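Shown below is the structure under consideration.
All protein chains of the complex are present and in place, except for one that has been dropped.
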Amino acid sequence: MEGFIERYEQMPVREIWLLDIEEGKEKMDIVGKMAQRMWDASPYDVKVYRTLDRRKALMDADFVTTQFRVGQMNARIKDERIPFSYGLLGQETNGAGGIFKALRTIPVVLEIVEEMKELCPDAWLINFTNPSGMVTEAVIRYGKWDKVIGLCNVPISAMNKEYKLLGKETADLTYKFAGLNHFHWHRVFDTEGREVTGRIIENLYKGDAGMPKNVPEVPFYMEHLRNIGMIPCAYHRYYYRQEEMLKQGLEQYRSIGTRAEQVRDTEKQLFEEYRDEKINQKPEALSKRGGTHYSTAACETIVSLYCDKKSHMVVSTKNQGALPDLDPDCVVEVSAYISAAGPLPIFFGPLKPAERGWLQVMKNMELCVCEAAVTGDYGMVLQAFTLNPLIPSGETSRRVLDELMIAHKKYLPQFKGVVNQIEAKGITIKDDLSRN
Amino acid sequence: MEGFIERYEQMPVREIWLLDIEEGKEKMDIVGKMAQRMWDASPYDVKVYRTLDRRKALMDADFVTTQFRVGQMNARIKDERIPFSYGLLGQETNGAGGIFKALRTIPVVLEIVEEMKELCPDAWLINFTNPSGMVTEAVIRYGKWDKVIGLCNVPISAMNKEYKLLGKETADLTYKFAGLNHFHWHRVFDTEGREVTGRIIENLYKGDAGMPKNVPEVPFYMEHLRNIGMIPCAYHRYYYRQEEMLKQGLEQYRSIGTRAEQVRDTEKQLFEEYRDEKINQKPEALSKRGGTHYSTAACETIVSLYCDKKSHMVVSTKNQGALPDLDPDCVVEVSAYISAAGPLPIFFGPLKPAERGWLQVMKNMELCVCEAAVTGDYGMVLQAFTLNPLIPSGETSRRVLDELMIAHKKYLPQFKGVVNQIEAKGITIKDDLSRN
Amino acid sequence: MEGFIERYEQMPVREIWLLDIEEGKEKMDIVGKMAQRMWDASPYDVKVYRTLDRRKALMDADFVTTQFRVGQMNARIKDERIPFSYGLLGQETNGAGGIFKALRTIPVVLEIVEEMKELCPDAWLINFTNPSGMVTEAVIRYGKWDKVIGLCNVPISAMNKEYKLLGKETADLTYKFAGLNHFHWHRVFDTEGREVTGRIIENLYKGDAGMPKNVPEVPFYMEHLRNIGMIPCAYHRYYYRQEEMLKQGLEQYRSIGTRAEQVRDTEKQLFEEYRDEKINQKPEALSKRGGTHYSTAACETIVSLYCDKKSHMVVSTKNQGALPDLDPDCVVEVSAYISAAGPLPIFFGPLKPAERGWLQVMKNMELCVCEAAVTGDYGMVLQAFTLNPLIPSGETSRRVLDELMIAHKKYLPQFKGVVNQIEAKGITIKDDLSRN
Partner (left out) sequence: MEGFIERYEQMPVREIWLLDIEEGKEKMDIVGKMAQRMWDASPYDVKVYRTLDRRKALMDADFVTTQFRVGQMNARIKDERIPFSYGLLGQETNGAGGIFKALRTIPVVLEIVEEMKELCPDAWLINFTNPSGMVTEAVIRYGKWDKVIGLCNVPISAMNKEYKLLGKETADLTYKFAGLNHFHWHRVFDTEGREVTGRIIENLYKGDAGMPKNVPEVPFYMEHLRNIGMIPCAYHRYYYRQEEMLKQGLEQYRSIGTRAEQVRDTEKQLFEEYRDEKINQKPEALSKRGGTHYSTAACETIVSLYCDKKSHMVVSTKNQGALPDLDPDCVVEVSAYISAAGPLPIFFGPLKPAERGWLQVMKNMELCVCEAAVTGDYGMVLQAFTLNPLIPSGETSRRVLDELMIAHKKYLPQFKGVVNQIEAKGITIKDDLSRN
């Protein structure tokens, strides 16, 4: 809301429709009332609607934004706890958990796209739902819907911190990002066009820079960074310091609980605050939640589409040659200028062998997940697990796969037959999911 | 020798020069005398020379074959024991050990290539030295020598076993291999051109088929194979069943010793037999050593080059478009017809996402290793370790890297500065390498 | 027949079915009887059938060869005379005439392919019908039939003459062809693998070498050939010496008549000879007809498919990466080894800019023609005319297009509407086609 209020002169919003499912009604009511209070405190006359009827919300929309969690926070807890219970990484968008989040989410997003074709065929879909890259890929590849942009707050967070390390103001630096969602690198240039990436590398990982709230702080190796010659994103720690990230995750799992469980508690507190009818500003506690800067990313993207502003944004969109090491048709997360006609990726050029290898293995792993999500093919999930660099192949990973399949069965209708076969083998969930 | 004797009518060999270093003189003498006895027992007049002078051996050669181990069997023991001592896979051509074997071997092969440019500029280099794919890549990319073919006995072993599973004679099947050395897949067709890969998959991994002696028997998952739709090579077990392969390796390491140590003992026995001057035939025990069919692969390749026979061989050679998912200039292991002008790879076509991802990550990992081998750049070795799917990144893998660097320092002159820095940190080798 | 008799031990033919349309019955009878006499004079028991029923001929065939002229020789006369009557080149496979030959032929070949899918789904289609490259392209692209090989006698003719210029025997040279049908270049190597292309260039175009009967002799410019560094095919004269080739053609058109008219007369004489029931050998006069070596090309290709001989043949087949400057899926004419699984193109590599430009413009022009042949789109024919390097765009070329459309309307059912519109404009054929 804050973002739209600030940009109202550029884009005069008329109606905002909030949509949730029955289980989220209370949250939506709290947020919706709070949102209406924010507009009412502004000079602008905007109405915030709330509905549980998706068709009503989509009807004649100009922009549709999606951010939801199929199976709610409980599902995320399973994505994290089940792998950890076998000594594998449990994380929301990486490894086994990320794969299952995609398997649950993609079918629902594709349903929404089908309804958009009918109810608001000219609208843009702005997706925040994680795993944002795979969701965007699926919308384009299987939904055959090109007017989609995947957003994430990781790049904007990095940009908002790095310049300080050089004693610069933001406006003094330009950024070039490329890679995949939660798996990109970037280079930085000063106003004269000279690359300052190396200087940032020397400074960056000394302090607390660019780390999302849900990524523990394990520094990259300097020899590694120098060889890369680009700045990895915070999530790269899972791949570049696999051992330590796993260890930290396991320690949390065994003591204070996984990230999902921590977030659940923060959210509770947050909604208590939102409920206070005197509040008509964004609460402080929100910044602890993670996901800061989402508002900026979202509003600026939408306004740039609306006004043909050509703002520089880092978005999940069709490659279109920006990363020549991948197919031009697949979805990447890159620096792009957002015009009225959509995002135009900025050419990044070929990567060196190591980064090319990472990029290609991760993208192909994503393609396996997307295909599995629409076909319900167990062998394809197994392929994705085997190819995923964070999952050592073999019996344990297969057990984790099978338990996740059972745990999420309510939200995996496409795998009905597969689930039946797994259950017939007598496989049950080892972890006491309700423990924490 | 056996192979050349059988093919003498196609290719009338005149001289065979054996070359070794001082430490291998005794072995060379035993093998050389044995070889001469084999020729003497044949109808053909061929002289087998033995020398320690590489320039003499190379002078005016038509074919140069290389098969050596820099640092001898002791180096392999280190490649295997040091990773195992930290719970990582220790293996000759995969993981950390394979990377260090490449780092030691590539500089020596490049030296040989430089001498060939001077002493036998029209000769073909037939390389068996492992890791055969990376060595071939380095010879072409950094040695700028195109007349090289990398050979391996894994494909020929597979072909020699699979047909039995269909109740077929060899001649009844045609094979199409593609991938990388120790990392290829293949498809099989009957005489009518109909694919029988699926039928072999259903039969193959039930029994003992296509398993090299140095790969423990862990079956692939059938759901996985069916999704792949191609037959993986035996070494794929390290990637498709990582957990079990590591576990088996660790058990051996802790009990009977690593594969290197077992081979060392077999070789001792073998050379005892070779020494017997009455023997003028290939000894039985050789087949236990592993590396069977090397003779067939080597002799048939050389004769096909000599006679323009266009034999179908599976070789490491320049891609040339056969695998469109990789650069046309990089080295792959593929089915090829061997003509007088060299191997012509048979077009294999694009792979599906999962196999494409594997192929690309492995090839790029190889490129990092080759580059590190010629530049001596620590950061690049770190990149190769991090990208390698069998090495979890982090402190343990870095420790293994550092210990291997010290352990092999005599054979890694390009890393002199790196070794000094590691030693300055007081890092020493934990494993008692002489234990077994 | 001669070719099959010579190769009978390799491929024991049982039945040969000749097929023609009503208008060709007499010719077929003469040829068929002659063919039966040739077999009867051989030691082999083979029956030559004659039929006008295409389905009977196709039923259970192992190999189908097609060589026909839609509209018979009269159509070719139109293809040649109409362009010449406006001062444009009139030629059977190049320029306006070649385009219209393709427009008439492709629909008929696609009909045959549809019947093959039903009556002999495992057969190979060996096509000689010109323009052979475009016909092969259409069979694969629009007929969705991959088991097709396009043949032409131009490459084999070149190979049969060039070696003499070096004082060599054929077997001493190896050839690498690449390009398109009637538009390829080649390189030549001696037994040591050393390129001798340059030496042939210096000698070749001094004498009478490699010129098909239907291409007038105009020498290439030596400066041009040296810059190309490859040997162009005889038909390249139309593109590299456009002015002179057009002039010669116009002179013939105005005096002795076009090539089609000359061939018509040779054929008459030939069939008189064939009719002689005492003759059971290939008549001398045949070599004047042009098209020599077709027999060798055809029989060797078929036998190599049958026996998996991997003979080197120059064929129209899918590119598969051999010419990286074109799409891997489009049809090119290249050196290939013919195996039981079909032709495997030999990698030729990227061309230099001039040849790359020629190759790409010609291939794309062919693709326009193929598309026009199946869609009947006038604009697409106009595009092909405009892009064709032998047709200057504008009113004259458009008039030629329109007259050819009317002249061939009987054989261009897909252009029915187009023809009606042209006729409605009152356009008639200027040339007195029956003059000669």
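Each chain carries a letter (A, B and C) given by its place in the written order, and its residues are counted from 1.
Note that a contact is a pair of C-beta atoms (placed from the backbone, for glycine too) under 8 Å apart; a residue touches a chain by one contact, two chains touch by 3 or more.
Not measured: the values here are computed from a predicted model.
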item	value
Partners of the unshown chain among those that are drawn	A, C
Identified contact with the non-displayed chain, of C:11, C:28, C:387 or C:429	C:387
Which residue of C:23, C:169, C:223 or C:432 touches the chain not shown here	C:223
Hidden partner chain, residues of subunit A it touches	122, 174, 189, 191-193, 308, 310, 320-322, 324, 328, 337, 340-341, 344-347, 349
Positions on subunit C contacted by the hidden chain, ascending	221, 223-224, 226-228, 239-246, 353-354, 356-358, 360-365, 367-368, 371, 377-380, 382-384, 386-387, 389, 392-398
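Here is the rule we go by: only the chains that are shown with their structure count from here on.
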item	value
Where subunit A and subunit B are represented by their mean Cα positions, the distance between them in whole Å	43
Inter-centroid spacing, subunit C versus subunit B (mean Cα positions, whole Å)	47
Chain centre separation (subunit A, subunit C; CA means) in Å	58
